[in-house]
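Here is subunit A:
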Amino acid sequence: MTGDTLTAIVEVADAKVSFGAVKALDGVTLAIMPGECVGVVGHNGAGKSTIVSVINGGLTPHQGNISSDGERLARYGIGVARARGVRCVFQELSLCPNLTVIENTRILHRHLGGFGWRKRARKVIERSLDLVFPGHGIESDRSVGELSIAERQMVEIAMAFSDAGVAPRLVILDEPTSSLDAGLAEQMLGYVRRFVDAGGSVIFISHILNEILTTASRIVVMKDGRIVADRRSIDWTEHSLVESMGSVAKGEANRRAVRDLAGAPVVVEQIGPGLPFRAKRGEVVGLAGLAGHGQTRMLMKLHAAETSDWLARREATVAFVAGDRRLNGVFELWSILKNFSIGSLGDLTNRGVVDVAAEMERATDWKRRIDIRTQDLANRILSLSGGNQQKVLFARALSTRAPVVLMDDPMRGVDVGTKQEVYEIIRQQAASGRTFVWYSTEMEEVCLCDRVYVFRDGAIVAELEGDAVTEGNILAVSFRGAAA
Partner candidate 1 sequence: MRLTYSAEAVRLAVPALSLTVLLAAVFWLQPRAMSYVGLNLLFNLAVPIALATIAQMLIMAVNDLDLSMGTFVSFVACVAATFLRDTPLLGTLILAGVVGVYAAIGIVIHLRNLPSIVVSLGMSFVWAGLAVLLLPAPGGQPPDWVRALMTAKPPFAPMAIIASIVIALVAHLLVMRSSLGVLIRGVGGNERSVERAGWSVLAARAAAYGLAGVFAVLAGIALVGLTTSADANIALRYTLLSIAGVILGGGEFIGGRVSPIGAVIGALTLTLAGSFLSFLRISPDWQIGAQGAILIIVLALRLLLARIEKREKAR
Partner candidate 2 sequence: AAMPVSALADTSGKKIALSNNYAGNSWRQAMLTSWEKVTGEAVKAGVVAAADAFTTAENQATEQAAQIQNMILQGYDAIVLNAASPTALNGAVKEACDAGITVVSFDGIVTEPCAWRIAVDFKEMGRSQVEYLSKKLPQGGNLLEIRGLAGVFVDDEISAGIHEGVKQFPQFKIAGSVHGDWAQDVAQKAVAGILPSLPEIAGVVTQGGDGYGAAQAIAAAKRPMPIIVMGNREDELKWWQQQKEANGYETMSVSIAPGVSTLAFWVAQQILDGKEVKKDLVVPFLRIDQDNLEQNLANTQAGGVANVEYAQEDAIKVIEAAK
């Protein structure tokens, strides 16, 4: 190595990883230089999380090699990576919910031990939280399980940037903003920029292209386990990114057509603190506001009101699409097929006996309709990538005959192309009379709704309709509190 060229913090050369027949990585070469933020985009299952695991040391590629700071490392693993300052925020939340924030910090920083470690750990994490999310309001001796999902994500991000002896040099963020609202996401992105300016490196994975374009210094596009494009970020536009990922940008076609629903009957209603909630037949109702202000609780209430824990309804009246799929979405031991059909078994059984042929037929149909990427529906659900699992959950709900579909931020980690397809299906089904109640943290999706309720502190504080549904209006209400 010559003195004047910078050496890469981590360099992966020609890495190949396969899971059975699936080639998750098919010869990826990627070098991360000090002081750069590399954005990684790609469709679901493109291999983004897999390359992260390789760089993080959690997964040894079947082929290819890894070097760091110019040294080729034969035995690269989690320990080696951490010692070299590689940190990672994973796509799924990965803290211990039973431990306090401080104790989680202890787990993350192996060298924090010894007498009085609590004090030191508290200092480390609180400093980092203050830096990344000023005004966060998270007490570090609360246990993580008591925090909201957004707070947990914040802790996790702050944890990755914290410094307890070994300074972070390369921080990998795998869809870190998926549970954060716009304000928090902006705080985080601001910190990422400062971190990079100060000479740190970041790998940033997101399906929200705007975030990537404004934050990354270089953007890498992955497709089917390969890197298909790698350019400086000023050379990209949202349009060109989408194009190179393989999906066609639809742009403003997304806007819903204004429909007149004045005469439609109300199908669900819920009266609580704040404004009452009502949804009409064929309506797409959005739940907006900052993350964790009671939207999910409203969905749960609506669901609980329409289902019984003791007796099965002959006709299901609501279906639910989970956002937190590990917690209340997938059945991990089951095949894709069984995961799909569990929602509509009522239709597929004859006197309690499951009609296997009908089940298969319906699943195959839906596999085609929303393009679930698998060779065989009998494969385990966990063999699918995160986004594809989410599609199965979608198919589960949409294939029922329930007149109301509740969606709890269902597009978490779904790629752009798929999103467009799902939007289209929702539009069609709404037109044919199905009602959707849709909580989303993504403004673009909220703007697709006919009507939007804005939440704050567990109550509905505003109702926006038609052209009033704009990002500006929603943000204004969410931050100001009771208005409208």
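How were these picked? Simply put, all candidates are chains of the complex that A comes from, given by their letters.
One rule holds for everything that comes next: a residue touches a chain if its C-beta (ideal position, glycine included) is under 8 Å from a C-beta of that chain, and two chains touch if they have at least 3 such contacts; residues count from 1.
Quantities reported herein were computed from a predicted structural model and do not represent experimental measurements.
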- Of all the listed options 1 or 2, subunit A is touched in this complex by number 1
- Message: Please output the residues of subunit A touching candidate 1 within their complex, sorted ascending.
- Response: 56, 58, 78-79, 82, 88, 90, 94-100, 103-104, 106-110, 113, 117-118, 139, 141-143, 145-146
